[in-house]
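First the structure, in the form of structure tokens, and then the observations on it.
The other protein chains are all here in position, but one chain of the complex has been omitted.
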Amino acid sequence: MSVDAILFWILTLVVLVSAMSVILMTNPIYSALCLAMTMVGVAAIFVTLNAYFLAGVQLIVYAGAVMVLFVMVLMLFDLKHELQSFSRGKFTGALKIGSVGILAGLIVGAVTIGKSLTEVKAVAENAVVVDTTKILSQNLFLKNIFGFEALGVLLLVIAVGTVALSRSKGGTHARD
Amino acid sequence: MTSMGTSSFEITVNIIKTLAVFLMMVQAVPILVWLERRGSAFIQNRFGPNRVGPLGLVQLLADAVKFLHKEDFVPDKANRFLFYAAPVFALIPASIAYMAIPMSTPLILGESRFLIQGFEINVGIVFILGISSLAAYTILMAGWGSGSKFSLMGAMRASAQIISYELALGLSIVGVIMTYGTFNLTDMITAQMGALNFSGFGYTTTISWLPNWGIFYQPVAAVIFFAAAFAESNRLPFDLAEGEAELVAGFHTEYGGFKMLMFFIGEYGHMMIAAGLMTTFFFGGYLIPYITPDDVYQFGLNNFGSETAAHIFNSAVHFLMYNVKFALFLWIFIHVRWTLPRFRYDQLMDLGWKTMLPWALGNTIVTSIVIFSAAYFSISFPPAVEDVLKQIFKYFTRT
Partner (left out) sequence: MLETSFLNNIGLEHYLVLSAVLFSLGMAGVLLRRNLIVLMMSIELMLNAINISFVAFSKFNNNPEGQVMVFFVMTIAAAEAAVGLALAVSIFKRFKEVNIRFFEHLKG
């Protein structure tokens, strides 16, 4: 087995186990920490796909900022083990799990059938490992500049909205 | 995975080298602690530890033995898993991030080429920032896992502070990245070789008595980066998390013995990353001012005869130079800790969000405008003004 393959399988194991733990842990703080682990694993998977810059951004934005916010909020709430962390109803639960399983099966089936129908060109297999960062930035700032600017506006709106939301005293129906 | 080498000799050396860098980082901590205690004693007109060994140098070994003998205490209300996991996680980000900093010129032995760093990664800065941003989890895990309100409040403060100052830190680096045009730390260092050399607007000026260091291009970024690095590593004047008067000892109130020592190593590790990055970005990394690595190599070749010896000499000299600069910044870290008083929490947040962030943003904008216009426009002055300017340049560029 090549090193790349071993890396991929180890990372897959890490990502899937920690993703499982996110939805199975009853303590939300453990869920959040497992999700942070998943993010780090996904960043490592980006590295195996030669997307080094994205891996770094994934670490900074997701693992370093978003998940820290989640963990902080959860720790401030200080929820212990929850009484009803899963939805009620055995039948609906089974239905939900079944539908999710069917969805996963459908996608996997589609991927395998699609593989046999169309041969994906293995361009990147033998290509030299090039630094994709420069190409990425050129694409981002030359071709997709409008989307980039729109995202900037979106972030500004979100920042203002979040501050307004967290400072408000509960809107028009506030009792306290 | 060709970065580990092609032959078994290269792979073996690379693995040993990675281990050595990790051990170096961990082993530097006792020396730093000794330096900190002796330095603080020197500043406060005391003796400091001076009993065990020469100048008290072995004090830390004695301390480590003492730490190992301490009772392994867990508070009753603590979450045992997080309580034990937090100190271990404190070590990981610091040691991994430190490995990405280049410490000397590549060592060439025959066919093989070894980088004097744990591993090279092409987007070095982004990687280091990303890994060291994981330190916030350690603090939160320790604070919440201890099950004590002082720990939790200390952890909240510390992680809020780290997140806030990460913005200023990251934005100050953007200007540096634009100046060098690369994310790669080794490329940044090679860009700082030689004499200070401004080119743009159709002119090229060389100031031969100054090295081509980043601080002359990005002074504002250097100041912001250094200040934010203090906050990132939770050192005074930003160690609000550990304000003894209000919070006992912050997130590690409940820790003792060896677990405490691991937090210590993590904190010093962050300090070392900051000092290493400061050296790399703004002070020429391992380069010796006025001398290029080729000169050192030639000197080695003339004096030792063989190429292998010259390469080893080259790497050793540059490694020494890096460590001199590195130690200087570490000493500044320690000196500041024992000189400045602690901020109030609102002052801390004001400084981070209302002062350092706008300055870092402004630096980014000005840098980008200057880089763009220097590359695409050329200024022509009237002859009289140009004469005066030439005189001024001549004054600065005299040899």
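First chain written, first letter: the chains are A and B, and each begins at residue 1.
Rule of thumb we're sticking to: contacts are C-beta pairs under 8 Å (C-beta built on N, C-alpha and C of every residue); 3 or more make two chains touch, one makes a residue touch a chain.
Please read these numbers as outputs of a predicted model, since none were measured by experiment.
Enquirer: For the chain omitted from this view, which of the shown chains does it touch?
Expert: Result: the unshown chain touches A.
Enquirer: For chain A, which positions touch the chain that isn't shown here?
Expert: That gives, for chain A, the contact residues 1-2, 4-5, 8-9, 12, 15-16, 19-20, 22-23, 28, 31-32, 35, 38-39, 42, 45-46, 48-51, 54, 57-58, 61-62, 65-66, 69-70, 73-74, 77, 79, 82, 84-87, 93, 96-97, 99-101, 103-104, 107-108, 111-112, 114-115, 120-124, 127, 132, 135-136, 138-140, 143-144, 147, 151, 154-155, 158-159, 161-162, 165-166, 168, 170.
We adopt the following convention: only the chains that are shown with their structure count from here on.
Enquirer: I'd like to verify one number: the distance from the centre of chain A to the centre of chain B, where each centre is the average of its C-alpha atoms, in whole angstrom.
Expert: Once rounded, the distance between the two centres reads 30 Å.
Enquirer: Mind pulling up the chain B residues that touch chain A in the complex?
Expert: Contact set of chain B toward chain A: 1, 121-123, 126-127, 129-131, 133-134, 136-137, 140-141, 143-144, 152, 155-156, 159-160, 163, 166, 170, 183.
Enquirer: Give the list of chain A residues in touch with chain B in this complex.
Expert: 3-4, 7, 29, 33, 36, 40, 43, 52-53, 55-60, 63-65, 67-69, 71-72, 75-76, 131, 133
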